[in-house]
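Only a single protein chain was left out; the remaining protein chains are all shown in position.
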Amino acid sequence: MSRFADRKGPIRLGMVGGGTGAMIGAVHRTAARLDGHFDLVAGALSSTPERAQASGADIGLDPSRIYDDFTEMAKREARLKDGIEAVAIVTPNHMHLPAAREFLKRGIHVICDKPLTGTLADAKKLQSAADKSGALFMLTHTYVGYPMVVEARTRIAAGELGDIRLVQVEYAQDWLSTAPAPDNKQADWRTDPARSGAGGATGDIGTHAWHLARHITGLQPEALAADLQAFVPGRALDDNAHVLMRFEGGARGMLWCSQVAAGLENGLRIRVFGTKAGLSWAQEHPNHLTITPIGGAAQVITRGLAETSQASRQRTRIPPGHPEGYFEAFANLYTDAATAIRAHRVGEPLPDGLIFPTVAEGVEGVAFVDACVRSSKRNAAWVTL
Amino acid sequence: MSRFADRKGPIRLGMVGGGTGAMIGAVHRTAARLDGHFDLVAGALSSTPERAQASGADIGLDPSRIYDDFTEMAKREARLKDGIEAVAIVTPNHMHLPAAREFLKRGIHVICDKPLTGTLADAKKLQSAADKSGALFMLTHTYVGYPMVVEARTRIAAGELGDIRLVQVEYAQDWLSTAPAPDNKQADWRTDPARSGAGGATGDIGTHAWHLARHITGLQPEALAADLQAFVPGRALDDNAHVLMRFEGGARGMLWCSQVAAGLENGLRIRVFGTKAGLSWAQEHPNHLTITPIGGAAQVITRGLAETSQASRQRTRIPPGHPEGYFEAFANLYTDAATAIRAHRVGEPLPDGLIFPTVAEGVEGVAFVDACVRSSKRNAAWVTL
Amino acid sequence: MSRFADRKGPIRLGMVGGGTGAMIGAVHRTAARLDGHFDLVAGALSSTPERAQASGADIGLDPSRIYDDFTEMAKREARLKDGIEAVAIVTPNHMHLPAAREFLKRGIHVICDKPLTGTLADAKKLQSAADKSGALFMLTHTYVGYPMVVEARTRIAAGELGDIRLVQVEYAQDWLSTAPAPDNKQADWRTDPARSGAGGATGDIGTHAWHLARHITGLQPEALAADLQAFVPGRALDDNAHVLMRFEGGARGMLWCSQVAAGLENGLRIRVFGTKAGLSWAQEHPNHLTITPIGGAAQVITRGLAETSQASRQRTRIPPGHPEGYFEAFANLYTDAATAIRAHRVGEPLPDGLIFPTVAEGVEGVAFVDACVRSSKRNAAWVTL
Partner (left out) sequence: MSRFADRKGPIRLGMVGGGTGAMIGAVHRTAARLDGHFDLVAGALSSTPERAQASGADIGLDPSRIYDDFTEMAKREARLKDGIEAVAIVTPNHMHLPAAREFLKRGIHVICDKPLTGTLADAKKLQSAADKSGALFMLTHTYVGYPMVVEARTRIAAGELGDIRLVQVEYAQDWLSTAPAPDNKQADWRTDPARSGAGGATGDIGTHAWHLARHITGLQPEALAADLQAFVPGRALDDNAHVLMRFEGGARGMLWCSQVAAGLENGLRIRVFGTKAGLSWAQEHPNHLTITPIGGAAQVITRGLAETSQASRQRTRIPPGHPEGYFEAFANLYTDAATAIRAHRVGEPLPDGLIFPTVAEGVEGVAFVDACVRSSKRNAAWVTL
């Protein structure tokens, strides 16, 4: 039976950030709602009180659960009998640590948008806060929620590719190809070191690519060498990065992330090559995974086919040929978060096989950005990880 | 501002059919939930009382709103102060008429799965019931909810292809290539004339293809000639159909629908050719629409690009490159239904531009099946529509 | 060892038609040259003496072998000690019969462009002339020369798809979407019944689609029903056709050919579905063949892979990933013609497995056109084949 059957007992969820007009906040709300496991009941949706109130009203929150300030929200919700069990943090990067800390220390689970933080120092503090808390912490590396990413990972783990030799991963967009319009909020904070942190493209999307490569292959990174650029005049953060990667055991790879790749939209793509076969997956066509044996015919595997693994099949909702997309991938993370939270409710250990990016993975992501920046400053010298 | 922002005042929804294990019931529930406009609060999810109770409990309905019988449900909900405003009917075809009638006559809006009914006689009765009712009626021809179908329709209406000459539409699957296992409920009723009605593939998916062709082009059908087959031994209904089409004004077309096209999954695809340009859209890659001017380079337009129409852009939730799929298309219908219902609440006329397949379109679909069957019996003679 | 190794003893070839500016004459010359089996040594390249002389000079023929008239050419070459062994006939359709007859009756092999003739009466006369002649006759249905068409045919013959149920074939172009410019020679004769014959699109490209379907599947046609159109005002011949097909044994199919499919270039595509699997091949991406088992992953097979059949592999020249195209497919026919001619030289029977479309296949093609025209005149009634 499908785990997507509706269940009793939704989880009470709050949100920090994600006011009217913010893209990723709306995405989190839709993802949380899609499988019916969460009820959004409280929010501090903006750091501007007026906007926080209007945004909360706009999404139909009970006025008594609309907060101007996340600390106040954490304090009050923690005391309410039916207070939130979990909070989604969807602010700019620099606020992840202060916001998460308030909830974690009160035992409220945190579902946090990526990257973990803007700086490595903050990341370590957040890890420490999460480690000390009895509550759960999930980082929403959306793309590992796609069923065919699960399939790729499962097949690699089973040895279908043989020993991994090569990883080619890229995440290229064009939306920051020019200096953004002043009212483009998404672009504004992402190009501002004070809010975005040390990385531009590396932080915003390079961390996704890095996480995906790590997650799919299970390879341990050894070192990287990075050449970062800021192509748009006056830009303070990288908008493009070329990275060489070395993994333990001898595998090698390249990572490219870009916000100035003219005409590309959300071009996350990974290819992995082993001693027996290769595979390829592209986020913009996420319902298919291609396996290419050495010297043989390519196999194009559709999400949900009988021959796919149980791990990927249980993360689809409809038969092959009915496309699922970004929201369904995101919802898979929320649904695994729900499973974890429900286990936590009753004191059970988390079930095996959850797709649940951890705070430690988040620290690794920020360490990746930090290493890229350090390497690039030293003219793309190798930096050990 | 996006119309997907969460809003106050969700619509109270009931469901008839869609018990545990039924595919399309779960799809309707997810679609209804995705944009946050509906609350599912009541259901008669199965015609078997025990299964109705268990299924209702499974999805967390209040026990007092779980019904063993849709007539009882219609009666009681109509009297409740907070009774349902709308009902989703997701039973096998032969129950659409009796179920819909009970709700329509009590002023409860109906969102009905396709095809409208199993027989043309039933279709006309349902149309009459809908026409007499003050309530709204929507038929869920899912595929017209895809933003790039909206884009195709908008561009054709604007004359971008010139005068339409040709329509090539196909909907091919392979899931009924062999006699289905006895416990395959989806297959069981769809291959049974008593429950499916006059058409097999023609009814289940041919009606989608036909509706899509009509909806995108706006062409008025004149006549068709159909050659129907039942390839699987012992099958009582068609599992494949080849149809020639003639439209008013001289356009011509072909329609192919099949449940025995080995290796195809959910292959709905339409191509339209005019005096200036052609277009192509395929459901399995729904985020792109291809326009092909005579003698020129193809243009591949992604969902959500600035150059797309307002009508398609307002039906997307995320930027280009973040794939949307089947659920989002389905949710677009539910969201337009919500808009219509909210207008109806306050006595306003329905806004222009809704994607809202009507009961009349449903009758046309069943008339298409009827014409196919009649034509095929007369050796593919032309049947006027 | 490859059969493409250059060999001693090229075959002396003549050409009728194909003067300067004619597309298909140049194609035949290139195809004949590609594998090095032919030397073009004589020609009557135009029915206009001045143009015949200039065209012959232009391609470097010896002035003594440039003829103003094909009858004169046939007579003289037949008497020369080193006269031509074979002739390529690349005139408009109405000249195929008179030209071929002159060479066949003198024992000169004929390689003739398709369709065989413009009318069925002519086709039967040409068949009779070929049957009486000791010389060989090949019709250049180019597309069956593609290695992946050979692969498709081989796999179907071996039962890989199971019993064939469905054939979907289409050949759609847009180059006659409007009335052609007066100086467009290609378009001019193809839209003129006196030179093209009974069929427009049906004759020019429908015959290719029909031949491909027959050749790949080996199915015997039983009947067809055709709806033909002439969309461009004033056009005397069909420029679009929709055809239903019935084959012996119960297989069914559809054929679409069009010269007014806006934005399509040379869209020949075939899909075949059986009781076990389906396959798909598209001429515009000819180096790949897709096999789709019921309910399983698609296999994309590249030309030249080790797992392909000997029959297709011996018709490729370079490893997978190095694309071959239209000329190489065409050259495969010429090379099989050379093999046949060399066997004929020494009185040996033709080797098995040649790709060598016969005059009988040509008659079938013209019979297809004839049946389409008759059916369409009777409002798409079935016509037995």
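Each chain carries a letter (A, B and C) given by its place in the written order, and its residues are counted from 1.
Keep in mind that, in the parts below, contacts are C-beta pairs under 8 Å (C-beta built on N, C-alpha and C of every residue); 3 or more make two chains touch, one makes a residue touch a chain.
Because the structure is predicted, anything quoted here is derived from the model rather than measured.
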- Query: Which listed residue, A:Asn93, A:Thr140 or A:Gln168, touches the chain dropped from view?
  - Reply: A:Gln168
- Message: Can you say which of A:Thr48, A:Thr178, A:Gln220 or A:Gln310 touches the chain missing from this structure?
- Response: A:Thr178
- In the whole complex, of A:Asp39, A:Asp68, A:Asp192 or A:Asp227, the residue touching the missing chain would be A:Asp227
- chain B residues touching the omitted chain (full complex): 295-302, 305-307
- Missing-chain contacts on chain A, rising order, are 161-162, 165-166, 168, 170, 174-175, 177-178, 225, 227, 229, 231, 240, 242, 244, 246, 250, 252-254, 256, 258, 260-264, 271, 273-278, 291-296, 298, 379-380, 382
- Item | Residues belonging to chain C that touch the chain removed from view | 1-2, 4-10, 20-21, 23, 26-27, 29-30, 33-36, 57-60, 173, 175, 264-267, 283-287, 302, 317-328
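One rule holds in what follows: only the chains that are shown with their structure count from here on.
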- When the C-alpha atoms of chain A and chain C are each averaged to a single point, how far apart are the two points in Å? 55
- Note on the structure: In whole angstrom, the CA-centroid distance of chain B from chain C equals 44
- How many Å are there between the centre of chain A and the centre of chain B, using C-alpha atoms for each centre? 34
- For chain A, residue numbers touching 2 or more other chains are 302
